[in-house]
Each structure stands twice: as C-alpha cells, then as structure tokens.
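A protein chain is absent from this complex, but the other protein chains hold their places.
Chain lettering (A and B) follows the sequence in which the chains are written, and residue indices restart at 1 in each chain.
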Amino acid sequence: MVIHPVLLIAIPLLFAFLMPLLKRAKAVTIIILLFNTLLAILMFHNVYNNGPLYEIIAFSPPIGIYLYVDNIAALLAVMINLLAFINFLSVEKVEIKFAMLYLLAVASSTGIVITGDIFNMFVFFEIAAVSSYALVAWKRDKEALEGAIKYMVLGSIASVLMLVGIAFLYSEFRSLNIYDIMNRMDEGSVLILLSFAFLLTGIGVEAEIFPLNGWVPDAYQGAAGSIASLLSFGPSKAGIYAIARLLMIFSWQQSYDLALSVGIMTLLIGELAAFRQENVKRMLAYSSIGQMGLILISLSMLDSTDYAIIAFFFLLVSHAASKGALFLLSERKGFGSNASKYAGIVSVMSLIGMPPMAGFWGKWYIIMGAMQMEAWWIIAAIVFSSVVEAAYFARYLSTTMQEEEHASIIAAYPPAIMATLTLLLGILPFIYKIATIGGVING
Amino acid sequence: MRRMAGIVLAALLFACIMYAFTFVKTYDYNSSDYYYTDPIEGGKVNETVTGHYIENTKNETGAINAVTAIVVEYRGFDTLGEVTVLFTASTGVSMLLYSLHQRRKRREANLILKEGSKIVLPFILLTGAYIFIHGHLTPGGGFPGGSVIASGFLLMMVAYPKYFLKESRVSITESVAGMIFVLIGMLGLVFASYFLENFLSLGDVGRLFSAGIIPIIYIAIGFKVGAELSGIMNNLKGVEE
Partner (left out) sequence: MIWAIYFAIASLLAIGIYGVITKKNLMKIFISISIMETGVNLMLIAIGYIPGGTAPIENGDFTTYVDPLPQALVLTAIVIGVSVLALALVMVINYYEKNKTLEYRRLMKW
C-alpha cells in the first residue's frame, strides 16, 4: 500500500480552507484529526518495516521539495496528531475560527517534522507561529494580549534570524535541501558556524530554548488550557526536532558544544525560575523551559553516544504527553475527580523521572550516555534540576489535591488518557524487549 | 541600561553579519563547486540547482519567467504554505476584531476622490487580473495581482466611509480559491505521480494558454490574496453597523 505523507499536511489545510463553508466545526475537526492520526500510524508502520519514506513534491529534490520521514519523524507525527486529537476533545465550545487555527497549527507542526527542505521548514514554522499568536490571544483579555504580543515580537525576530541563517547557508551551498547540504558538508567554515548560530537562535524561540524564550511564561499564562497544551506538544516539540535535523547537517564538535551549553543554561534557568513561581501556569511554563533544555542536552550527545537518540525520544514524548495533561488540568483549581487525580500524579511522576514512567527512561538513558562520555558535570546538573523539580512539583500536588474542581466530568478524561500514554510508554520498552528475545518482532 | 543593551546587541549583530559577508563568494552557476548531490540516490549530479532552473524552465514547466516557475512549480509547496500563512493571519485578524464594535465617525471624502475612485476601480481590478493571468510570461503573478485588486477596494474604503465588503463573500472567495490550490495539488497525485506535479499539457511556450497548471494556480492565488488582503482591511476599518 502506498502511503502519501503529504496528505498529513494537505488534508488539514484543505479542510481549514473549507471550514467557513462547512460550518460544523467540531465534528469536521475531530474527523480530520482522527484520520490524520490513523494515517500517521500507518506511515509509522510502513517506515518501521521498510525504512525511510520519501515523498517528492512536484520535482525531485533538490530542484523541488521533498518530505523525508524516518522512524523518529514518523513517531513524532503520530504523537502530535494523536495528542492534538485527544486535546481537542477537551474543548467544549468550538468556534469555526478556533477550529481553523487549531488545524493549521497541527498541520504545520507535522510539516516541520517531516519536511526535508530547510526553507520549507521555515514556511511551516511561520504557519505554526502565526496560528499560535492568534490562538494565544484567543481569550482577548489583558493577559492573553500581553502574552501574544510578546510572543509575536520575539517570534518575528526569530523568523528574521532564521532567514539570515538560511541565506548564509544558501550562499555557501546554493541548495536548500537538508540532505543535499549534509552530503556536501565537509568541514566547518566560519560562515557555516555563524549560520548555525543564527538558525539555532531562530528556531530556539519556537523550541523554547535560551536566550529568546522570554515569551514562554507570559504566553502560556495568557492562553487557555487547551491552547497551552497544544503549544507544548505541537510547535515546540516540532521545533526541537528541527534542531535535531540541523545537528545532523552541522555535525561537528563546535555545534554540539554550542547546543550543550545552551541546553544546560536553559535547564538550570528554567527549573530555578519555576521554583519561584506562585501561578500554576507560569510554573508549568518555566518547567517546560527546563525540560526543553534537557532535551537539547540529549541532542548534543548525538555524536558521542548511542543512548542519546533513545533519551531524546523518551524525554520528548513523555514531556509532550504529561505537560499536555498538566496544562489541561491547570484550567481548574484542583483535582476533584479520580480521573484528574490519576492524570496529575502520573504526569508529575513522569516529569520528575520516577519509574516506571516514560520520563524515567528518558533521564535514565541520558545519564547513561553522560556516564559513557564521563561528563560528570552534566549528570550533576541533571540530578540537581530533578531535585528542584521534585520540590516544586510536590508543592504543586499538595495544593491542588485539596481543592475541589468545578468542571464537567468529560473534560477530566483527555488529561487522563494523555497520562496513560506516558505510563504505557514507560512499560512498553519491556514488552518490546521480550518480543525481540522471543523473535516475534525484529528491529 | 536598556539603551546600552540595544547598542551592544545591534553592534554585535552588525559585526556578525559583516564578518559573515566577507566569506560570501561570488556565485557562478556553471562552476563545479556547486554541483548538487541527489538526496535520494546519493550520487553527485553534474549540474547546479540554479543551472537546472535556467536551462530547463521552458521545457519542464512551459513558463518563460523562471521565478514564476520556481514559485508555482518547482517549489509550489512553499507557496501553498505562504498562502496558508496569509490565510491564518486573516483568520486571526477577523477573530480578534470580532469583539470590537464601536468605531470613530469618519468624515466624508471630497467629490473628486469619490467620483474618481468609482471611475478608476474597474481599471484597477482589470490591471490586477492582467498581472496574475500573465504571471508565467511577465514579472508579477498572483501575489502582486492580488495586492493590486485589494488596493482598489482600499481606495473605495477610503473614499466612502460606509463602504464595506460583505464578510461572507470574502470568506467564500478565500475558501474556494484555497480549495482549488490544494485540489490541483491532489490531482497531481492522481493523474501524475507527485503532489502539485503538472498534469496538463504545457502548450505553446510563450502564449497565454500554456505552462499547464501555473496559470490556474496563479489565478487561484490572485483571488485568494485579493480576498484576504481586502478582508483584512475591511476588518481593520471596523464592523458594519
């Protein structure tokens, strides 16, 4: 069976365009997201069995654009679409324009993950950014507008810096295809290193990493819960994966060192700032910054150890699912029902890194990797940040457990499903291992 | 403090960019330094990307204007994204202005502006249409053409304080034009082998009816951009009483 990854982008776009004519916004969006999730799962199945998948668009690359789907990209596409689907179920009153912007944000995040062309990636970043600006301002009150404007100013600077990076990269290689550039990259000249720095700063705004991540707390605080959740598993995760792809191009020691130092700074600053916060959403946002720093650290080890890619995957997925659940829960004062209690506790455990959640495996493998590299100070930073994390999450749980909640029962299920995903993912590696030993699944 | 930070950062950026420019080489698209590799097969190919565009634009796409060929055919996916960015922005604009109702009273324009804009409007619309229909032959295309059309409506809005476009018509134009773009891409998947690939005959190169899907896409883009920009201005002007 032929799978066309381009449909993952084209179909949501088509229906976003058609939404004003169709009127039934909620039903259409749910069907599209469900369809996309199934398509992404099929795509992952295909990639898992047959190796990376190419989809040429219009002309063969690098003359034209192509989509390149490898294992991790396919998994991320599944993750983004599945979480977007679950998250959308929690939205009670759906307006047409909200549904349009939501679909566009999801489609563009998927696009960032699967595209193989650097300028195309920039275009998808812009769609994701513009739809996020509008979604953050959705509530139209003072806080929402302030957050959205700050996001917008930093996002616009980011897009300029990204274009500067792309222009310098183009001037050196006269090609925009990521894999063409990767094949022709031999040694790091100053120009290429500078263009990497520009691209890292530009993408870093979307990926919530230091130094241009000042928008994160304000935007998350102003946005509604479901939108904060979308931002944390959609554009920001796609952004960090884009950095992973860039590190494949710019794979020399200087760029890994740059990524490592930025990552450690982001981790420490984010976690320490989260510890000081009173407001729940701000605390979660700063904690997100810290986690993104952790993910960037795992990326910076890509060249040195095999554990890095596993750690990257676990950290990314566990953070996406558990932060999504926590942001959804943050709409309410506390966890009244059992479903919300379960969701809150599982998500927090996964973020701190307690077994058997997915977050534990992420931290486990990153520490294994650091031990292999004998970089003790990385381990020290990670352990220190975990302690800080445990402290503020304990405070968070102790306040929220006591409060009663005032929300419908249905709204309690989406976060519970997300939390179950992190739990399942934490247990599943054993299943995979057992299956491999028994010879049932190869790979 | 703030001013110091500004000066330091600006100087840093200036220095970085000027320093990077010293490494930028003059480009020659026949030079073998820039031969690309095939990202799928892996081997080196004996041409540059730019050289390919300049050599083969006519026989691969049927367009004379290489920029148009790149925008609509070779990198048509970027253009789909670009149209989507504009669409997203116009959705956001109408969503955010939805809650603001009261507007200042505007003064009536003078007679010359009022009558003149009535006379000029059809010609502006015609020029816009001319620009996007001839996108594959002359400089221009869907985006400039759409902007010219929107400027015609802007003139009407300036001249008549009570002139408003019907929101529903604007959004229907937007939707249908966007749908045509995506559907043409999908037809490429069905009738040819790739998304957005040309599946029509290229025709007689250099004539109006040539270049396969390029004119169709550019007409759709022209309508879409015209509708979106006029919709944004319509929203910025205020809500109809």
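Remarks
One rule holds in what follows: a residue touches a chain if its C-beta (ideal position, glycine included) is under 8 Å from a C-beta of that chain, and two chains touch if they have at least 3 such contacts.
Please read these numbers as outputs of a predicted model, since none were measured by experiment.
Here one chain is not drawn; of A:V130, A:L231 or A:V317, the residue touching it is A:V130. Listed here are the chain B residues that touch the chain not shown: 2-3, 5-7, 9-11, 13-14, 17-18, 21, 24, 26-29, 49-50, 53-54, 57-58, 64-67, 69-71, 75, 78-79, 81-82, 85-86, 88-90, 92-93, 96-97, 100, 138-139, 141, 143, 225, 232, 235-236. The set of chain A residues touching the chain not shown comprises 119, 123, 126, 129-130, 133-134, 137, 140-142, 145-146, 148-150, 152-153, 155-157, 159-160, 163-164, 166-167, 170-171, 174, 176, 214, 218, 273.
Please note the rule applied: only the chains that are shown with their structure count from here on.
Those residues of chain A whose C-beta lies close enough to touch chain B in the complex are 4, 6, 10, 13-14, 16-21, 54-66, 68, 95, 97-98, 100-101, 104, 108, 111, 116, 119-120, 123-124, 126-127, 130-131, 133-134, 137-138, 140, 164, 168, 171-175, 177-180, 183-184, 189-191, 194-195. Across the interface of their complex, chain A is touched by residues 16-17, 19-20, 23-25, 27, 29, 34, 36-40, 42, 48-50, 52-53, 60, 73-78, 80-82, 84-85, 87-89, 91-92, 94-96, 99, 171-172, 174-175, 178-179, 182-183, 185-186, 188-189, 193-198 of chain B.
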